[in-house]
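Here the structure is laid out as structure tokens; the discussion comes afterwards.
The complex is shown incomplete by one protein chain, all other protein chains being positioned as in the whole.
For chain A:
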Amino acid sequence: MSSADAIRIDGLTHSYGETLAVGPIDLTVPEGEFLVLVGASGCGKSTLLRLIAGFEQPTGGSVLTGGAKPVPGKGAGLVFQQPRLFPWKTVGGNIELALRYAGQTVTAERVEELLARVGLHDVAKRRTWQISGGQQQRVAIARALAVENPLLLLDEPFAALDALTREKLQEDLRQVSAATGRTSVFVTHSVDEAVFLGSRVVVLTPRPGRIALDLKVGLPRSGIAADELRGLPEFAALRAEVGHAIRDRVTV
């Protein structure tokens, strides 16, 4: 395998008991790619992400991240649909904990810098329930970034947010991603979100999740306003293609 492969998946399957949830799947993610996994709910997206994170073990085939078997907390930062912040810590305390686990020096400046990177200011001293849902999810992203793993995995992180907040966070994540260049796998069931965020979009079939479409997104990664990007004819074309791939598979 090439040393530049961040993730390498070969003949991967995963079953819960008798039911096959995903696979078989073959997929290689080169370093620096922003891969978006799209599919109907229940098609195995979360399972696939948990396999990559090391929280689930394959029942068949293999997953390698950075050339090794994935271990939770080593090599991949994780953002969930719910922020999963620790309410007994302040906002800053949540970031500090992540820094401490990563063996980094904990300073107020470092905490502020990480929060600023996701567009948050003057919230470090707040309690986690004193900020909005969108802000909580920003903190969750900052917490995952703090650890500085080569890989960032996000499982429908914006699904529970209102439309306005979601769009704002999508734009900001796009910028953060362009700035850090970290290899990311982002799970969503929104076609628009997939095309907007991804440098590559993979569509999964309904359960068991298999690859239905694997698409390079040639849109500019930075230096373009969100509205402008969404207005491009290529954007509309990609959206239509991904949308078709999903709709063709879903039997209602």
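A few points about this structure:
Everything that follows uses one rule, which is that a contact is a pair of C-beta atoms (placed from the backbone, for glycine too) under 8 Å apart; a residue touches a chain by one contact, two chains touch by 3 or more; residues count from 1.
Operating definition for what follows: contacts and distances are computed from a predicted model.
A single chain of the complex does not appear, and UniProt lists its protein name as "ABC transporter, permease protein", one of "Sarcosine oxidase subunit delta", "Protocatechuate 3,4-dioxygenase subunit alpha", "ABC transporter, permease protein" or "Ferredoxin". Annotation: of A:L64, A:A102 or A:I211, A:A102 touches the absent chain (contact as defined above). Touch with the chain omitted from the figure is made, among A:I7, A:A40, A:V63 or A:V147, by A:V147.
Within the entire complex, the positions of chain A that touch the omitted partner chain are 53, 55, 72-74, 76-78, 80, 82, 84, 86-88, 97-98, 101-102, 127-129, 143-144, 147.
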